[in-house]
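All protein chains but one are shown at their positions in the complex.
Chains here go by letter, A, B and C, matching the order in which they are written, and residues are numbered from 1 within each.
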Amino acid sequence: MPDPTWDAAALVARYDEVRAHTETLAAPLSPEDQTVQSMPDVSPTKWHRAHVTWFFETFVLAGHEPSFTPYQDQYWFLFNSYYEGVGPRYARPNRGLISRPGVHDVGLYRADVDARMRDLVTTLDGGTLDKLASTIELGFHHEQQHQELLLMDIKHVLSVNPLRPVYAGTPGAPSEPDPLGWVEVEGGLVEVGHRGGGFGFDNELPLHQQWLEPYRLADRLVTNGEWLQFMADGGYARHELWLSDGWARVQAEGWRAPFYWTEVDGVWLEHTLNGTWPVDPGLPVSHVSHYEADAYAAWAGKRLPTEGEWEHAVVADGQAEAAEAGGNLADTETYHPRAAGPSTGHLRQVYGDCWEWTSSAYLAYPGYRPSSGAIGEYNGKFMSGQMVLRGGCALTPPGHARATYRNFFPPGSRWALSGVRLADGGVR
Amino acid sequence: MPDPTWDAAALVARYDEVRAHTETLAAPLSPEDQTVQSMPDVSPTKWHRAHVTWFFETFVLAGHEPSFTPYQDQYWFLFNSYYEGVGPRYARPNRGLISRPGVHDVGLYRADVDARMRDLVTTLDGGTLDKLASTIELGFHHEQQHQELLLMDIKHVLSVNPLRPVYAGTPGAPSEPDPLGWVEVEGGLVEVGHRGGGFGFDNELPLHQQWLEPYRLADRLVTNGEWLQFMADGGYARHELWLSDGWARVQAEGWRAPFYWTEVDGVWLEHTLNGTWPVDPGLPVSHVSHYEADAYAAWAGKRLPTEGEWEHAVVADGQAEAAEAGGNLADTETYHPRAAGPSTGHLRQVYGDCWEWTSSAYLAYPGYRPSSGAIGEYNGKFMSGQMVLRGGCALTPPGHARATYRNFFPPGSRWALSGVRLADGGVR
Amino acid sequence: MPDPTWDAAALVARYDEVRAHTETLAAPLSPEDQTVQSMPDVSPTKWHRAHVTWFFETFVLAGHEPSFTPYQDQYWFLFNSYYEGVGPRYARPNRGLISRPGVHDVGLYRADVDARMRDLVTTLDGGTLDKLASTIELGFHHEQQHQELLLMDIKHVLSVNPLRPVYAGTPGAPSEPDPLGWVEVEGGLVEVGHRGGGFGFDNELPLHQQWLEPYRLADRLVTNGEWLQFMADGGYARHELWLSDGWARVQAEGWRAPFYWTEVDGVWLEHTLNGTWPVDPGLPVSHVSHYEADAYAAWAGKRLPTEGEWEHAVVADGQAEAAEAGGNLADTETYHPRAAGPSTGHLRQVYGDCWEWTSSAYLAYPGYRPSSGAIGEYNGKFMSGQMVLRGGCALTPPGHARATYRNFFPPGSRWALSGVRLADGGVR
Partner (left out) sequence: MPDPTWDAAALVARYDEVRAHTETLAAPLSPEDQTVQSMPDVSPTKWHRAHVTWFFETFVLAGHEPSFTPYQDQYWFLFNSYYEGVGPRYARPNRGLISRPGVHDVGLYRADVDARMRDLVTTLDGGTLDKLASTIELGFHHEQQHQELLLMDIKHVLSVNPLRPVYAGTPGAPSEPDPLGWVEVEGGLVEVGHRGGGFGFDNELPLHQQWLEPYRLADRLVTNGEWLQFMADGGYARHELWLSDGWARVQAEGWRAPFYWTEVDGVWLEHTLNGTWPVDPGLPVSHVSHYEADAYAAWAGKRLPTEGEWEHAVVADGQAEAAEAGGNLADTETYHPRAAGPSTGHLRQVYGDCWEWTSSAYLAYPGYRPSSGAIGEYNGKFMSGQMVLRGGCALTPPGHARATYRNFFPPGSRWALSGVRLADGGVR
């Protein structure tokens, strides 16, 4: 889906903007912070900074730069994430064992690739640039995905430290939300998927038809206050609310609250990027797994929406363009979900708070075809064992979310900034 | 979905028939054979025999027998499979550690419950019997599911023994199939799910609409001969054919052929319930995981069908009634898939060979509601992390398969008698 | 150490006696009981019965029987325990997965080897027989070791069954022991090791000198009653009493009492081969690990004896011959340690109750040389990571224990019938 409007100047400007944002996010972190991998799902900050650079080096420079040579042979190996087609790679769970290249060396690598990217883009002929623009644009969105991951990951890194470190920012004042409202959606034979006219990943294609019975969608996310009621009502102790796999995890890992909550002297505290604070009842609950989201919905007598229902409702409610209009700017004050505004009869809280679990498994749309070559490994090969999330979150960079965006995580994942929106109806 | 035609005599007759079939299947097995659990997924034969008895004791006798007392207190604990609502239970992976009750004791338990079941059914008043009939009928189908599992499980138990034991029967002569044919299906807004008029599990409900684009379905299963071509073409060594999770399993477990195949002096042998024999190229490939099925389809330039496509095609092709007409009698000569007959332009091989992997995750149909009480744990709580299989297999008891039947296993499972049918098209 | 008194008739008589005792021990066990392996350390009864037969087939028949052929090729593989020199073998933790050969088939195997052994022994010329007698005698002692293991193993198998099965026998009446007495031993430059004149394993050699300072040895084993005091005084909760590895196990596995004890409604019950009964305070504590024995000694302000101290005291006290005089007959009424008799100033309880943990690591005596060939793997290769136990136990067959016998288990082992004797002094 190349965007025909890209010229060299626009590409360089956007490139510089995206790249600079990564460095801005890493700036508050010490070399020690940037080195740690606190669990296999997490990558060190400096690894993220190097990997997104490797992406441009591998998929843009390597094929088009005259007399290309890798910046460093071993970087090819160290900073490949999962592209089998590019060659072997350093084992993911061991990314935190690599002290060198250090933070400064990674900065030098970034600067070198940046200079070469600018050179390449400004010297390519127009025809070649047109063909390459879509890969470069993919690189922008790839780096934005890692900006979000960088924040989710450092949040986890800091969480395992008993010193309770702060990344940045301060929390807002405690809040209370308006009551939950519902938006009615008619359904029928609807269209799902990317319509063109802007960037989309290959997994958002093709645009296709689905049949939906009439349904209702909550106009905001489930709040911490509502989650505390679920907990008080034995939510984590009642097997009948849970999927079998979820119940097994509850017991094996002793779940009794969302991921970053701890109880101290009877008060629930939450680890955030701003530090550790009492749980704010008005904010959306976050860092819950699909299993927890599903159990909550069962407790509430509701259900999670399918991804088709979510997308169609957002489009039908006129929210599809809100993301691009800036509604999903990351909250750089708190890096945390915000309280919903007053109820309006529309979907008042869609982008920029929590990735919302759906009841849909992450599978190919009918007729889906991954891109060719190693870049085809980007999305398609992960279509097994994961659930779709929609909407973006407080850590999503500005302009990155959209109505058709399909995020995905395994149903037991909790370290992503995930939340819950309820649905109802949908039955003949 | 109670069947209104059940009267006491019919229930007792069917009860006796189903119960006797279990014993027939266990008959070739020694006490030692019936005791072993060769991996956590497998249950010992005598455990199956006791568990299906426990089902009737728990869900029928306990609530309706005057002055009910359990046959043995600890059996309540030992033979509960996964019903949290019934109470705690012996750990599944340890079922093979329980030497007592022995095979003979389990026989006594079965006889006791059988006598009490006959008493109860023949002495209940009509109104109560009408209400109880659906649970008893569920017990029949439950026991049939375990008849199939008993055979899959003992197949695995015998496979780990270097003496290469035989369960029963002898294989047929080697065969060559007719070429693959394709059945064209029009699609549109179709109905999926159980229509009533006969038994169905709760997960087959409700009947609902789906939109299908035109598609094609292979008229028979993929054969061993075709699978050997896939292997010869590097099928197990080419990452680009595989889902990421599948590729990880291929490498972690060294997969290079279907589950029960071993290469001896350059010849591929297959462990079957009839013993170990050279792979027959004309028979359907069996004991492959969803990952392998998906990789094969990618290699063939095709795909797996969705469960909706599978069901609609079977109905549209007039195969829905074939199962009840006896087309899916277990092959008691070989307990093994059979070669497809000559191509006819219709779906010539549907039931009674291999459970067929679909591309659909096992999730709730829109508006699904599990049954109330502990019996509601039967299906619903497993709707996570599994893929749907359709069609029954050579180990499925007569009359147990049907067009709407939704079987499910995790995508890496190989010990079930699973095979592959290709699909194509389905794109606008 | 061949015994010169063996002639063919004596060998056959002893052979028959030893072999029959194995069958007597297996007699109360069903085919199902004989099949189960409840943990990797445990072997199924029928495996023991076959393995001791394999020993004679491999180390006696194979090298001396004219036109020897194995009874069954795969038995060579299935019933090799750990002899690398004999060839590959079936994985130890999977012995419980082998339903065939069944109990009856193993009986046929035993009978076949028995007949061939009798033939061989009675037809060999005297010179050859003299050379072979020591291997056959080793086979007797080997089978006796497995008789003991068979009982320890089936004890564990039955312990994991919530039906609380009984192997055989009934327990005695509860008892109270006389107070602990101490035997003073002078020490000096003493001899340790086998002196010849009767059977001994290679690890009891060579006879060598050790320097011992004067020390004291308890005249009986620590009792259950004393152990209950240790528990009541926080023995399992006080880190300062424990070796670091021991404390890690206490916490990882939640140890709070000996292996086979469970607390039911405030009463401690013990699983025994006679069934499950309240702990008898007068009997020796049993099924405790070296870690527990060491912690108990620290709590009591004493220590465990070295194996040299144990052996020298037994010899000096005139107990060395007691074993052969029948003092260590297995208690066929209870298969359980007995209460010590009244204190006499001598070592009143030495053989036939519990294997006694020493403070000595299981290492080679100075100048130790293992036998040549595969039989050399019998003892020497296990001289790492284990602790020595002395004295025999209630499951040791008559005539098998002796003063120089070195048993060994890893320090965390609890399923062996192990107990505790205290020592004191030994310091200049």
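The working rule: a residue touches a chain if its C-beta (ideal position, glycine included) is under 8 Å from a C-beta of that chain, and two chains touch if they have at least 3 such contacts.
This structure is a prediction, so every number in the text was calculated from the model and none was measured.
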Neighbouring shown chains of the undisplayed chain, as defined at the top: A, C
Sole contact to the chain not displayed, among A:Leu25, A:Val157 or A:Leu417: A:Val157
Listed residues A:Pro70, A:Pro165 or A:Gly225, member touching the removed chain: A:Pro165
Among A:Thr22, A:Ser38 or A:Ser244, the residue in touch with the chain that has been omitted: A:Ser38
Positions on chain C where the hidden chain makes contact: 82, 84-85, 189, 206, 208-211, 213, 239-240, 242-247, 290-291, 294, 306, 359-361, 363-364, 366-367, 376-377, 381-385, 411, 426-428
Positions on chain A where the hidden chain makes contact: 30-36, 38, 46, 72, 74, 77-78, 90, 94, 96-103, 157-158, 160-163, 165
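One rule holds in what follows: only the chains that are shown with their structure count from here on.
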Chains touching both chain A and chain B, listed by label: none
Whole-Å gap between the CA centroids of chain A and chain B: 38
Chain B and chain C: spacing of chain centres that average the CA atoms, whole Å: 47
